[in-house]
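The following block contains the structure, expressed as structure tokens.
The block that comes next holds subunit A.
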Amino acid sequence: MNLGLGGLFWVVLQRDLMVAMRRWSDICNPVIFFVLVVALFPLALNPRAEFLRALAPGVLWIAALLAALLSLNQLFRADIEDGTMEQLLTLPYPLGLVILAKTLAHWLVTGLPVVVVAPMLAITYHLPADAIGILLLSLLIGTPTLSLLGSIGAALTAGLRQSGVLLALMVGPLMLPVLMLGARATDIALSGDDPTGPLYLLGALLALALSLAPPAAAMAIRISAD
Partner candidate 1 sequence: MWTWFFQLASPPHFYRMAASLVPWLLWPALLLILVGAWGGLVLAPADYQQGEGYRIIYVHVPSSYLSMMVYVTMAVAAGIGLIWRIKLAHAVAASCAPVGATFTAAALITGMLWGKPMWGTYWQWEPRLTSELILLFLYFGYMSLRSAFNDLNQSDRASAVLALAGVVNVPIIHFSVLWWAGLHQGPSISKIDAPSIAFAMLWPLLVMILGFTLFFLGILAMRVRGEVLEREFHSRWAQDVLRGVSRVEAA
Partner candidate 2 sequence: MSEFFAMGGYAKYVWSSFGVTAIVLILNLLAARRQLRQTRERLQLRLVRQSGRKVNT
């Protein structure tokens, strides 16, 4: 076949991005939700600078995790409903790669905007510049892991009618290590210590998720499409 594996990856990625671009509101929703959650804390708790600064790593990471959970529901749902998944399943290509391309597309349109907006929100929490850098880095390594873990859950629930809370319940506990490491890395940077340890661990989790999540999600999507 003319289309190699790289070509397959690219074709699927490009198509998913194109579909996403036609639906601007869907792309914006997770980011708006992220901003909203982050904005709730100073309003509900206490807007003092030193208090917010101590809160910032945790709040930003929790909001990023919630935004990721919220957006996951749609990852494979449309493809299952309109029959695209049947076509992808009967193709002679490794399904894991297709899943990986779709997950990357999903992260680019929902995860990446969150990562981009996060530093601006961190400023409103009076976070110092070097801690913001670490926050950005930890989100950049951590949120793709969240999307990959979420792809398993999204694949399992893609055929179910009501799945929002179920998805969060299933995938949430699996995402906790990422949350703990990411928030802690930023926290360590905030207190002036060296955060490379948790960042390396986050990288290791990303590598693990990259290799294990797509085949698991592929297995799950075959079951959901059955």
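Heads up, the rule we're going with is that a contact is a pair of C-beta atoms (placed from the backbone, for glycine too) under 8 Å apart; a residue touches a chain by one contact, two chains touch by 3 or more; residues count from 1.
Regarding candidate selection, all candidates are chains of the complex that A comes from, given by their letters.
Predicted model only: the values in this text are computed from it and were never measured.
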* Structure fact -> For subunit A, the touching partner in this complex, picked from 1 or 2, is candidate 1
* Structure fact -> Listed in rising order, subunit A residues that touch candidate 1 in their complex are 149, 152-153, 156-157, 159-160, 162-163, 166, 169-174, 176-177, 180-181, 184, 201, 205, 208, 212, 216, 219-220, 223-224, 226
